[in-house]
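For this depiction, one protein chain was excluded, whereas all remaining protein chains were kept in their positions.
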Amino acid sequence: MNQIKISNALKFAFLAAAILVSGIAISAQSDASQQNKIGRAGTFAIVGARIVTVSGAVIENGTVVIRDGKITAVGVGAAIPSGAERIDGKGLSVFPGMIDASTNMGLAEIPQGANATMDVQEVGTMNANAKAITGINPHSSHINVTRVNGITTVLSHPTGGTVSGQGAVINLNGARQEDMAVVPVHSLVINFPRVTGGGGGFGGGGFGGGQQANFNDLIRRRDEAVEDLKKTFREVEAYAKVVEAYQKDKSLPTPTTSLRLEAMIPYVRGQKPIVFTAERERDIRAIAKFVADTKVKGIIVGGQDAWKAADELKKNNIAVIYTNIYGLPVQQDDPYDYLFEAPSKMLAAGVKFSISTGDTGAEARDLPYHAGLAGAYGLGKDEALKAVTLYPAQILGIDDRLGSIEVGKMANVVVADGDLLDPRTNIKYVFIGGRLIPLTSRHTELFDSFKDRK
Amino acid sequence: MRSKLLMLSFAAICTFFSVAVSGQSYAITNARIVTVSGATIERGTVVVRDGLIHSVGANVSPPADATVFDAAGSTIYPGFIDAASNLGVPAPAAGPGGGGPGGGGGGGGQAAAAAAAAAAQSGSNSNYPAGFRPEVDVLDLIRAGDSQFDANRNAGFTTALSMGRTGIFSGQSAVINLAGNSVSSMTVKAPFAHHISFVTIPGTYPGSLLGTFSALRQIFNDAKRLQEMQRAYAADPKGMRRPETDKSLEALFPVINRQMPVVFSANRELEINRALDFMKEYNLVGIIAGGQEAWKLTDRLKAQNVPVLLSLNFPRRTAAASPDADPETLDILRFRAETPKGPGRLAQAGIKFAFSSGGATSIADYFSGAGKAVEGGLSRDAAIRAMTLGAAEILGVSDRVGSIEAGKIANLVVVKGDLFGRDRFASHVFVDGRLFEQKEQPRPAGPGGRGPGGAAPAAANFGGTYTISIDVPGQPLPATLNLQQQGTAITGTMVSQLGTSPISNGRATGNGFSFSATVQFGGASIDITVQGAVSGANVSGTVDSPQGNIPFTGTRNP
Partner (left out) sequence: MRKTTVFLTIVSLLMISPTLLVGQSKGDLLIKNATVMTATKGTLEGTDILVQNGKIARIGKGLTAGSGVRTIDATGKYVTPGIIDAHSHAMVSAINEGSLAVTSMTRIDDMLNPSDISIYRALAGGVTGALLLHGSANPIGGQSTTVKFKWGRPVNEFPVAGAPPGIKFALGENVKRSSSTPQPGQTPRYPRTRMGTMEVIRDAFIRAREYKQAWDDFRAKKTRVQPRIDEELQPMVEILEGKRKVHCHGYRSDEHLNILRIAEEFGFKIGTLQHGLEAFKIAPEIAKHGAGVSIFADSWSYKLEAYDSTPYTGYVLWKNGVNVSINSDSAERIRRLNLDAAKMMKYGGVPEQDSLRMITLNPAIQLGIDNRTGSIDVGKDADIAIWSGHPFSSLSLCEMTIIEGEVYFDRAKDKTMREQLAKEKADLEKLEMNRAPGSGGTQPRVPTERDRGHYSHGDEDGGHER
């Protein structure tokens, strides 16, 4: 690992490093080249398709027109602009691109044994100024692999510590970070302190084993961390006051800039959402109280027990980004379908939620099957689809632009030959920001390279 | 350091001579006599002479030279037998932890225990790693001396199976009497059995439970082969390479020849099944120690004729409650609820079993466990049998101990009150005919207030720091006691120039505290028991070690 000349790899950061280390040169080159395929802009008309608008009724045999990056017409017999590229939608269905509202997309390439490719967690506990948008690798191979399965937008965020940093809502297309950004600096991630054996945090791996820490110490540590967090919030308030006063009256002493505190101002003031990671009822209630006390905009990510705290969540207008339904029930005595049924229980309890993989990136393409699993276990197909399209858009506050097939919205559109949530379904066309995306990825290129080898 | 040890030894010798009187005979009269082997005698006499039971019966008269005790209102039982214990075997230096007899789970102290075992056996030329040496003989580990057995003997125990504490092979065990100034005089039967625990040897092979079974198979295979080769060589050495001498493998010959049993420590159904499978695979005479879920496998136990040394250290919740903790599992809740019903079920199924203390921290747990077993469906007679003759039968010493019969070893206990009740009090205990008399008053209240007077007095708090001086003759030893008290339980450390020792078995007594600890002394581990009486800012008491009792005095720091 040490002998590698990183300087050559700077441009393609982790990916290149990983490839050099693993010595898979042939496929890597082709992969790197295709990563810059950002699709083709144009005017497109998908004609004669079943249109699953999600926000409204399903339209049979309808037309969707995409122009200048937006959806410009939806309906039966919608006018097709001259010069539009016609896509025969017979037997096909049109869906809004899916949104995975909790990932580390572009920040994590190979978690195990290739630390050089990992940019998810900064050093220390208070890292508000760390912004995902400056760490996301637009050329991560995970991006193409994900989007060709119909996921067009994700929230990618850092993890770990107490204040992990700020997440970015990105479209899965673009040669530069700024091209991908839907909301470049979207939300603050707070790994809400809890009693835990170690690691902790998103993907923290949990308790390593062996020696158990003293339980009272853990409780004390949790309580101290909550106090630290509150103290930081007070510091942010004080800091904001000083800075604002100075801006109005330059005769005041010049404040010393703190990037960490500065970054938190819009969140502490409730102008932007804070994403709190939490699973257990006890922790979720603690967050609800924290949100009520500090009057911030809160979102829970994780949320296995969220339905049990529905009252508090509703009262404080906290939505849940429910992650990784694939996980195993945490308690041996939990019903086998405890995590499968949680979304339907949230629905019944009136909790606003979306379904997310919570994945680092490589497996985010399974998002539709996460939703399908919830659908099978009580949520139903329609709500399951909403939980990966419109609901995450609403929770992330981007539903004015994304999440449904509606005129005026950004043209993140997926055309498939069947039910979007069914693993047998093939994605036929993907549009991101109105660009027709090539359905290639590291996977298809490896396939193409070897499928005919005799 | 060495000189101190010598002085301690002198003190010990003096103590023994002051107790022993040769030619002594005793008669206990007017007692209810539970012979176990025969009918209970409602009012009768037992005569003890020359270490043996001389006579027993309703119409026996005390000999003229006998010291007579009128035991009206008391009951005489055969001395109780702890069928699986570590009595006499020093604890590993690193403190408590690591499953004791049938302890089953203890993962925590495993590494430390193995390290201690390795240190203890570092001089071995065995081809096998420490913890995997069947030649280890518990008689080489046991220490002589009466005082280490005080708590058990005062509760009425006269005999125990003593097993090694660590390792997959924890050593060949011995049946010992709980009094004596030499190991040879204490020994009733040795070796009794080989002992196997399903544990690992960290840092080497077998480092996983998976490997433990494979390593066991190989050593049994190799022992069989070595025996065959040695026989062949003995018959005709010419033309054959000389078979090796391997004391580890040779130690297993009696086992593969079914001349000696193998005791497997196994508590849960899973472990017991694995033990039964292994016994079957190698055609071993097997015994289960622990056996708390043995009742689930009565068919197998019966089919393979395997008795159980059943631990009365019944599982109970020890973890504090916290809303932040994970809930307990149904499996463990059921296990705790069902275990006390196990003995009754074993009895009903006709499985041979004996009771053992199973590594309980307090001997009182043994009796409360037996009481719970009775509540759980075991007859009182069966319970008493499992404490006496039943154990002697499994341990192969029923011709010597376990019942009150003329000619047997005079191991007896005279009990006031209900054996399974809180008013139980053993006033006289005979071991090999030696009398240990106990006065009722100074006996400290046990945990949960099982004191002689019934409910425990509301204990004062003896927590705090004490600066003491231990009166080692000619060379006083300063020490500091850091004690914390919760309820009547005391925890903490004892710090001296011999190091810092965590304390165990700590209790608040009526007027002070008592605890055990292990100190390092000249390269050896020494178990001590400390009794202290607190009076205002002053403290005084004794440090009881295998080498004798030493007084201490000191002050309680404000």
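We call the chains A and B, going by the order they appear; numbering starts again at 1 in every chain.
Keep this in mind: a residue touches a chain if its C-beta (ideal position, glycine included) is under 8 Å from a C-beta of that chain, and two chains touch if they have at least 3 such contacts.
These numbers come from a predicted model, not from an experiment.
Trainee: Per the definition of touch given earlier, which of A:Asn214, A:Gln247 or A:Asn317 contacts the omitted chain?
Mentor: Touches the omitted chain: A:Asn214.
Trainee: One chain is left out of this view; which of A:Thr63, A:Ser93 or A:Ser141 touches it in the full complex?
Mentor: Of these options, the touching residue for the absent chain is A:Ser141.
Trainee: If the hidden chain were put back, which of B:Leu270, B:Ala303 or B:Ala406 would touch it?
Mentor: Hidden-chain contact among the options goes to B:Leu270.
Trainee: So one chain is hidden, and I want to know which residue out of B:Gly211, B:Pro254 or B:Pro476 touches that hidden chain in the complete assembly.
Mentor: Only one of B:Gly211, B:Pro254 or B:Pro476 touches the chain omitted from view, namely B:Gly211.
Trainee: Which candidate, B:Gly239, B:Gly350, B:Gly536 or B:Pro558, sits in contact with the chain we can't see?
Mentor: Here the residue in touch with the unshown chain is B:Gly239.
Trainee: Using the touch rule from the top, list residues of subunit A that touch the missing partner.
Mentor: 18-19, 21-22, 24, 27, 104, 109-114, 141-142, 194-197, 199-200, 202-207, 212-215, 218, 279-280, 302, 304, 323-324, 326-333, 335-337, 357-363, 368-369, 371-373, 375-377, 381, 384, 419, 421-426, 442-444, 446-447, 450-451, 453-454
Trainee: In the complete complex, which positions of subunit B touch the hidden chain?
Mentor: 203-211, 213-215, 217-218, 221-222, 225, 228-229, 232, 239-241, 270, 273-274, 277, 314-322, 324-326, 328, 330-331, 333-334, 336-337, 340, 486-487, 489
As a working rule, only the chains that are shown with their structure count from here on.
Trainee: With chain centres defined as C-alpha means, what is the inter-centre distance between subunit A and subunit B in Å?
Mentor: Their C-alpha centroids are separated by 60 Å.
Trainee: Which residues of subunit B touch subunit A once you look at their complex with the stated criterion?
Mentor: These residues of subunit B touch subunit A: 320, 322-327, 329-331.
Trainee: For the complex, give me every residue of subunit A touching subunit B.
Mentor: 195, 215, 218-219, 222, 282, 330-333
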